[in-house]
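As you look at this complex, bear in mind that one protein chain is not there, while each of the others sits in place.
Chain IDs A and B follow the sequence of writing; residue 1 opens each chain.
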Amino acid sequence: MMEMKRIIVILTLISIFVLSFGFGASAELFRVAFIMPSAINDFAWSQSMYEALLTIQKEMGKENFEFVYSENMFVVADAAAAIRDYASEGYDLVIAHGSQYGASLSDIAPDFLDTSFAWGSTANVFTDLGITNIFAYEPLSEQGGYVNGALAAKLSKNNIYGVIGPIETGDAKRYTEGFKAGIKSVKPDAKINVTWIGSYSDVALASEAAQAHIDAGADVLTGTSQMTIGAIGVAKQRGVLWFGYDVDQSALAPQNVVASVDVIWAITLKPMIEMIRKGERGGKIFTLNLANGGLKIVVNDEALVGKTIEDIVKGNIEVKVEE
Amino acid sequence: MKYRNVREISMSLIPIAAFLLALFIGTIMIAFLGANPLVAYQALLKGAFGSTNAIADTVVKATPLLFVGLGICIAFRAGVLNIGGEGQLVVGALSATIICLNFVELPGWMLIILALFVGFFCGAIWAGIAGYLKAYFKVNEILSTIMLNYIAAYGMNYLLRGPIMDPLQIELGSFIPQTTRLTHVVDLPRLIPTRLHFGTIVAVVFAILVYIFLWRTTIGFRIRMIGQNIQASRASGINVQKYMVLAFILSGALVGLGGAIEVLGVHHRLFTDGSVSGFTGSAGFNGIVAALFGQLHPIGTIPASLLLGALLTGANKMQRVVQIPSALIGALNGLIVLFVVGSEYLRRSQTRRMERTEDTKYNSKNKNKKESQ
Partner (left out) sequence: MEAIIIGIAKSAIRLATPYLYASIGETIGQLSGVLNLGVDGVMLMGAFSAFYTVLKTGNLWLGLLVAIVVGAIFGLLIAFINVTLKAEQGISGIGVYIFGLGLSSLLFSTMVGTVQTVSGFSPLSIPWLSNIPIVGEIFFHQNILVYGAFALIPLAWFILNKTPLGLSIRAVGQNPEAADSLGVSIVRIRYFTVVLGGMLSGIAGASLSIALLNVFQQNLTNGMGFIAVALVYFGAWRPATVLTGALLFSTVNAIQIWVQVHGINIPSDFTLMMPYIVTIVVLAAMAKRRIHPPAALNKPFERGE
């Protein structure tokens, strides 16, 4: 008898849950599922997208915009299962926020023609495979790197720079190439040292790489991915400048983080949502660049102003008034 | 006799009770995070077994665990701990991928067999290094396999961002560290129209082969003997070093084959996120758990990997439905391992105590007989 009662209770609870899911949705509600390879608080790639979704939710209102997420989906097969599952639950947009998810997406998308998928960072929407419901997005990180590099060159005294990257591929490689080009545009004779940590998460090694860069004379550092928090700590401790990427990193070292390239994912998500509402399911590649505001250089006044004043005081910068 | 059967059944329930106890602690954690534990576990079950697709996903997840588990069975039986499964999976996958990329003109079936064989072979070599170093250079296998895991990861990164990178990635300028999709002729056949592939059958066949090998052949017997008593084995003239290396080689071969099958059956390409686990999903570690849950018996490892596969698949579904941080899933999995492995002893000691009582009964009976005679 007890068993029977328990089963009834369970069944009731489940049906309430299912019903609330099935019929609770209003016609206006736009539902997004977001799958990412690292954690929502990685202070880099995933966190920036998570914050973009929060921003959109704030603007559109919780009653009109709802999103769910699966974090730490670094195992591609798990991510694929999540993508398929969310699609089958009728989400309007499923964001596969990792370049490694592409192959799974091209398998899954044709089975769910009513769902839109977004994949980044890439410039491939699989139109060659006849797929129509995948959007792609790609930040031109080299542009952000270039601006950071040009700024870095203006601020560096030693003309030696250090880059701390994860693996020499993808976004990190492009950002680094841009950073180098930016420096060279100002100071062609610059010395730019690059280290690759071989991992996105080895904070301790990133920290030692920063130490080695500073020992080698670098007074401006930059880098990408979540492990750079180790390097920012060293920049703070040893008083060198840092240029950030993905999110505004100035909170970690207000005196040292001069500028961060903030990726404004909302710039692509908003038109994407509009298109989906109009019935277009995919096929478009969005780029995030400086021109469309997808990349924003967040200058941290505290560090930049502080550094400028310090340079004037120390006589590194001579302010001349021309007549 | 009846009493004994009841006891025996109750004993086999001990690990299950431990499993449930771990889930109960999970309930508290889930509730603490503001989610409904009932809904959560309902989702877990549904995610693991709720549909044909879910079951297929569970089995697909269990397949590499079974390969690693079988490798672990052999190594453990020889008294060595192979925690290099992660690296061996990667090496198997990498070598199979390179074969598939380079011999595209071969007929599909031949290429599949060649790729799987090369994966098997390279996994054997990778583990063989650890075995050889242990047997002849006294390099502890835990140290060497941990180090070899890292070396495999960096080697994979090197190849994927250079020599075997998808040319399209260079052309597009996106530099994603992955190979091109392997030719469709090397896709392992699907069993039903889901992700379930032929590799699962290969795994089960190998489970039976490993059983036969360990319990029905002389070499297998010697390997087990070394694990049970190394001094006695040496005294009885077994070349301990040789068999230790052999155990490692066979162990790595099975894991390498598992890696190759992951590529041909599931991913159809190789990619990296910098670490090995992006590709393996930590199967190299979870497979050890599967082997131990399966009592280090190849056949027992089959249901054990299935259980773990179901747990991992279902837990992801649970995260999606109740939207709890994914870290909770990790903590819960850890708890389950601890509880089950902890309870294992209770079960064993109960069984032993029972046998001992029977023995003493038997002995005292005999003694009584003798005395009366």
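Keep this in mind: a contact is a pair of C-beta atoms (placed from the backbone, for glycine too) under 8 Å apart; a residue touches a chain by one contact, two chains touch by 3 or more.
For clarity, every value in this text was computed on a predicted model and none was experimentally measured.
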### Identified contact with the non-displayed chain, of B:151, B:172, B:191 or B:204
B:151
### Message
Can you say which of A:97, A:174 or A:213 touches the chain missing from this structure?
### Response
A:213
#### Entry: Among A:52, A:118, A:183 or A:229, the residue in touch with the chain that has been omitted
A:229
### Query
Since one chain has been left out of the picture, which residues of chain A touch it in the full complex?
39-43, 47, 72, 162, 167-168, 193-199, 201-205, 207-209, 211-213, 215-216, 226, 229-230, 232-233, 236, 251-253
### Query
For chain B, which residues reach the chain that was dropped from this view?
29, 33, 76, 81, 83, 133, 136-140, 142-144, 146-148, 150-151, 154-155, 157-158, 161-162, 285, 288-289, 292, 325, 327-338, 341-346, 349
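The rule we apply is simple: only the chains that are shown with their structure count from here on.
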### Summary
Averaging C-alpha coordinates per chain, one finds the centres of chain A and chain B separated by a number of Å equal to 34
#### Entry: Residues of chain B touching chain A in the complex
36, 38-39, 42, 47, 53, 57, 60-61, 153-154, 157, 160-161, 168, 172-178, 181, 266-269, 271-275, 277-279, 281-282, 312-313, 316-317, 319-320, 323, 325-327
### Task
Using the touch rule from the top, collect the residues of chain A that touch chain B in their complex.
10, 13-14, 17, 37, 39, 68-78, 81-82, 84-86, 98-100, 102-103, 121-124, 138, 166-170, 173-174, 198-201
